[in-house]
Structure formats: C-alpha cells, structure tokens
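Structure, as structure tokens:
Selected chains from the complex are presented in situ; the others are not included.
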Amino acid sequence: RYLDAGTSGGIWGLERGYCLMIGGDQSSAQRLDPIFAALAPGPGDIPKTPGREGMKSTAELGYLYCGLSGAGHFVKMIHNGIEYGLMQAYAEGFDILRGANSDNLPAGLSYDLNVADIAELWRRGSVVSSWLLDLTATALASDRQLDGYSGFVEDSGEGRWTIQAALEEGVSAEVLSVALYTRFRSRQEHTFAEKILSAMRKGFGGHVERPPAVKMKQGL
Amino acid sequence: RYLDAGTSGGIWGLERGYCLMIGGDQSSAQRLDPIFAALAPGPGDIPKTPGREGMKSTAELGYLYCGLSGAGHFVKMIHNGIEYGLMQAYAEGFDILRGANSDNLPAGLSYDLNVADIAELWRRGSVVSSWLLDLTATALASDRQLDGYSGFVEDSGEGRWTIQAALEEGVSAEVLSVALYTRFRSRQEHTFAEKILSAMRKGFGGHVERPPAVKMKQGL
C-alpha cells in the first residue's frame, strides 16, 4: 500500500516551515498520522485565520490528508501551477517597471526607476507582498540588472499537468497556461511559429524583418 | 507644486502596514521627507532582505521617492497590475481544485477536495504563501462555496493603464492582460464575440449551441 505526499517549501523548509499534501487510502493515512504530525512544522507563529476558530483540521499544523490515491500529488501539482502564474505576474510587472527606463519612449512617459528599492518597498504591507516578492527583492539587492541570470527558464512538469487537469475539467486557465508558455519560449532562440509569421509578412507585405537596436539608459 | 503619492495596503494598512510611492520634483519631496517618515509604518518586524545590509534607502521604512512627476502613481499602477495577475493565478488554481470534484470526469481523475483546508495548508511555508492567500483562506473558511459572492469583478483602471504602459514600451504582458480580460468578461452575460463564434459554428458545421448541464458532487 502506498501513500502519495507532495511537499512545498523549497530549500528553506527547515527554516520557514513547509507543508505536506497527502493522498491514498484513508485508514493508511490515519495510521501514519503520528509520523506526519512529527514531520510537520506545526502552527508556528502564523496568525490564525479568522473563521477557523472552531474547526478541527491538521491543515494548521502543516499537513493534510487530501483524498484518495493521487490527491496529494494533485494538490501539490496545482500549487505549482499557481506558483508559475504568480511568478509570471511579478516578472511582467518588473519588466514593465524596467521598460519605463527606455530611451525609445516619448518624453513624459519615461522614468528612471530603481527596481530593487521598489521590490523592497512593496514588502511593506502592500497587497502584493509574498515570499516570492521577498526572494525577488533579495535577488535584485545584489544584482539590480540580474545579469547573473540567463533567463532560460525550466519547468519541472507540474505546470503542464495543471493545464491538463484544467482541460479535462473544462476550467479556464488562461494565466496558468501563458505563464507556462513563456517558459517554453524562453528556452528557444527563435520558434518556428515566429518564422511562419515572418514568412507571411514577407508574403503579403514584402516586409523583410531586421534585428532591433534598443538603447537603455545607463542608470538602470 | 504637486507631488503624486500612491499607496498600497488596503483597508488593513493601520494594522498590517502600508507603503507610499512618491513622484515629483525631488527637492519638494526632500522637503516633505519628515512628513512621509512620520506617516510611513517604519521597518516593523519584517525580516531584513539579505544583501541590503549596507544600503541607505527609505524603502525599508515604507516610503520611497520613485522619480519625477507621475513616477509614484506609475509604480502604484504597476503594483495593481501585478495584483490582478496574482489574484487570477490563485483564482484559476482554486477553480481547478474545485473542478476535480465534477461528476463529469472519468473515474480516477476525480477527487473530493476541501478547498478551504487546502488554502489554509498552503499558508504554512509553501511557495505560494502570501497575504492574498491569507485573504482567500479567510473567505473560504466561512463560505466554502463562495455563494455569497456574485463573481462580478470590477477593475479600477490601474490594470488597464499597466497594459497601456506595456504596449508603449513593447514589453510582453500576457498574464497581466488576460487577468484583466477575465474581469471584463465576468461583467457580461454573453459577449458579442461568443455570438460570432456561435454564428460561425452554425455556418460551417450546422452546429446549434445548447446550454450545458453540469452536475457537481453535493460534498463540495
């Protein structure tokens, strides 16, 4: 007999806590409950959610029996799908902040923004505060242009499975899908799709594509 | 002389802290610095970002001079654009979790998940932990099916301005755009676009569209 148990918390789990998502035969999960309770980080100093005062659930201890076989991995998978979407939302936002620095913009639409300070500022009570933002602020603190990163972004499969689940259920997953696709795109120099576009443009308009010359302010 | 100062923190700012994004003439902002310092929530007990030890910036106090006139509102605007994307990522993920409960799924792909407990669980050290997740867990704790919400979702304009900035800069904003469009869509019974699709389908395939009959498990 097997149980499936996904976990989230990354390499910081020991310090920050982590959570366990468990699936399988309920009696087996029940029998192993002492092990999960021992492994789980416990309530820590995370504020109690209003409305859960009377509820009995191990969720607040950091582990949860989610359902029959596969349910634990399913929940972990959706967690990662959400993660991709969250990451892409921050990524686009910071790209637009940085883009405001372009010399190609009309006067009056161009700013000289310090993205590292802005990431730090948003950690203070803003609606977008999160652990992913904390990590972004840390990365920008030491490398404001992120020159140390290639921008080649892997996906470890859970994002794809999330979309497959959405397709099977008939649930719209626009954000989670396009977040995944930007990763696919990041790993190629040019796609065949883009060459098809170039070919069509040459076909109907005689357009011949040329590479760009974008100048960014030194200050960035 | 005017300064622009966006703020984020919502109706919880007094309790959770908030942050101020300031734009305008630098000397004017400098002169008002004591006021901003007095208004801002200060460092609180938010952990110091590694790598910022030697840096001098008011960002850690909860306010920041972002640049010339408009820069404060610009940064606040992008903040809201990101917010839309983050919210939509969670929303889609929870919709897929809930969708796993459908009786229309093939056996073996259907689970009976407790979305309220899962939201609570993910507050424990997971990669998707955030204030928006805390709020989601609170809402689900008292109304697991969210029957008290219409699903009619306003947008207050900043999401649109974020996309306009992306267009001007030539920066891709897939997630932020589709997050905004789901709000547009949520406010209509049916779009003209959908009727165009129906009309085409009837045209080429003789398809006549019928309303659906989806059954969900009682347990949800």
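Which chain is which? They are A and B, in the order written, and residues in each are numbered from 1.
As a working rule, a contact is a pair of C-beta atoms (placed from the backbone, for glycine too) under 8 Å apart; a residue touches a chain by one contact, two chains touch by 3 or more.
This one's a predicted model, so the numbers in the text were calculated from it and none came from an experiment.
Colleague: Given the 2 placed subunits, let me have the overall number of copies in this structure's complex.
Modeller: 4
The criterion applied here is as follows: only the chains that are shown with their structure count from here on.
Colleague: Measuring centre to centre with CA averages, how many angstrom lie between chain A and chain B?
Modeller: Taking the mean C-alpha position of each chain, the two centres sit 13 Å apart.
Colleague: Residues of chain A touching chain B in their complex?
Modeller: Contacts found on chain A: 8-10, 12-13, 16-19, 21, 23, 40-41, 44, 46-47, 49-52, 55, 57, 59-64, 66-68, 70-71, 74-75, 78-86, 88-90, 92-93, 95-97, 99-100, 102, 104-106, 108-109, 111-114, 117-118, 120-134, 137-138, 141-142, 162, 165-166, 168-176, 178-179, 181-182.
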